[in-house]
Every structure is written in C-alpha cells, then in structure tokens.
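Let's look at chain A:
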Amino acid sequence: MKNKRSFYLTLNRLRVLSQITTILFLIAVPLLNIVGVHWILGTLYSISFGKLDIADPAIVAQTILLTWNLYIPLLIAALIPILIAFICGRVFCSWICPHNTISEWITAFQKRFMTKRWRQYQKKSKNVGIRVYFGILATLLLVTALFKTPLVSYLSPPGVISSQISQLIRGSGIGLELAIVLLIFIAEFFLFQRYWCKLLCPVGAMLGAFHWKGKLRVQFQAAECKCGKRPSPCQMACPLQLEPKKKNLYPACFNCGLCAKACENTGHKAIQLTF
Partner candidate 1 sequence: MIQSLTSIFSKITKSKTYLRPPGAVPEDEFISRCIKCSKCAQVCSYNSIKILHLNAGKDFGTPVIEAKDIPCYLCMECPRICPSGALDNALVDKEKVRMGLAVIDESKCLPFLGVICRSCYDECPIHRVAIVLEDELLPRIDAETCTGCGICESVCPAEEIAITIKPLSQLADKRK
Partner candidate 2 sequence: MFIASMIIKVNPEKADDLLESLKIFENITTYGLHKDDNIIVVVEAESIEDVEKLSKRLLTEFNEIKGVFPTYVTSDDADGMK
C-alpha cells in the first residue's frame, strides 16, 4: 500500500532527475564535442545521436513556413517528438525543458520565501481556452510566414538556453538572445506567473497541438475528491497555475503529475495521471 501511495512521489523524483540530467547533458555535449566526440551533437532546437536526428516540431513548422518547402529529413527528425507528444503530451516541457526547470526553481523559491505572494498567485489559477492557446501559436506562425522572420527561434527558450550553453563552453561568450529568456523570467517573477509556458511558448504549443485529445492525461474523478478545500491542494500544486479539477485543462497542462502527487498526499485518488 505504501508503495502504491508513493507512486507520484517517485514519478516526480524521476522527473526532477530528468530535468537535472538534461542540464548536465547540455553542458556535456559541447564538452564532448571539443574533445573530439562528434556522434552526439546539437541543442534543443535539434539534436542528433549518430545518424538519428531529432528536431523541435515548432522549428520544423517555422522552417516549412519560411521556405515553403518540405525538407524530408527535417520532417522525419520531427517524428519522434510528435510521437511522444501524441501519446504523452507535453512531457518535453515538464521533463526536459531547461526553461521550465529554472522556472520551477524560481517558483520553489517563491513558495518558500515569498509564501504570501505565491499563494496570491496560485489562488488566481485559471485554465486556458483552446482557442486562445492555439490562436497565439497561429498568430506567431502567421507572423513568421508573413514577415519571413524566424520568430520561433527567438521565442524558443529551451533552444536559446541550450545553444547559449554550447557557445559559452566553446568560447564564443553569451549574447543578447539570453536577454529574451531573462526577460521572460523577470516578467513572470514580478508580473504574472508562468504565462509563458502555459500560453505563449510556441515550442510547447506545437507539442500540445499534437497531444490535444491524446492519451496520457490528468483525470479527475469528482466522486473521489474529498478534500473540499478551496483552493484545493491540487490547484496549489500546479506549477502552471491551472485548475486540475476543471475542464479545459488541456492543452495548457504539460503532464508533470504534481497535482496527482498533491492529491495522493491527501490520501485520495481523485486526480490521476493515466492513459
């Protein structure tokens, strides 16, 4: 029984482990490259293991819009992320994306040292409408296509962070683009909580598009919910300020499972992350 109860705790530990591993990995890749290991290359825009290329679908979409051309190898490279997103949703965001990792650390900091403020934020949780969510992505892509500007590249925090790490290690220093990411962090810290990840990020939105009505989801069974608190622990636990108990949770939710873990902590099973 004990084991069963700690399932989401374990899952979350694995998730944090994956996040830290990702950051270490992003540091290790350029270091390996420098010492002559070249079978592993890339950043979170696109990464390759030997001959296997994996590319961010948002970037692929951008490239298609910019070039009006389907470059098959690039499409194939986007398949794995699409497949994962189709089955598991935006787990890239919750398990890998370094931007989210850092945001979570900032949130943890707020939760610990700025408790009041954090509770204020969290009480204002709100789910995002599908139309708004994809509307923003569509607008971004439209601007990309119309102005022939690689907007997604600028606005991909995981890509920017990872390529900055690579360049810093290769001795080219850091650039202004890191300011975009910093700006997002600062804005989120002072103005609004986590709107980037749950609403604006084109990388997440593109993955969300493939999940939308997909397999792995947070399931709420009202019958099991006993806590009655308001705001409920699951809502307080959500890093994206979503309300897990309400509909419209998707596509903004990135399946981190923290709500399920919070629910589990209360001794109930009202919220489950299952297929």
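A few comments on the model shown:
Just so we're on the same page, a contact is a pair of C-beta atoms (placed from the backbone, for glycine too) under 8 Å apart; a residue touches a chain by one contact, two chains touch by 3 or more; residues count from 1.
Per the selection procedure, all candidates are chains of the complex that A comes from, given by their letters.
Because the structure is predicted, anything quoted here is derived from the model rather than measured.
Among the candidates 1 or 2, the one that touches chain A within this complex is 1. Only residues 29-30, 33, 36, 38, 41-43, 45-48, 53, 55-56, 59-60, 62-63, 66-67, 71, 73-74, 77, 148-150, 153-154, 159, 163, 166-167, 170-177, 179-180 of chain A touch candidate 1 when the two sit together in their complex.
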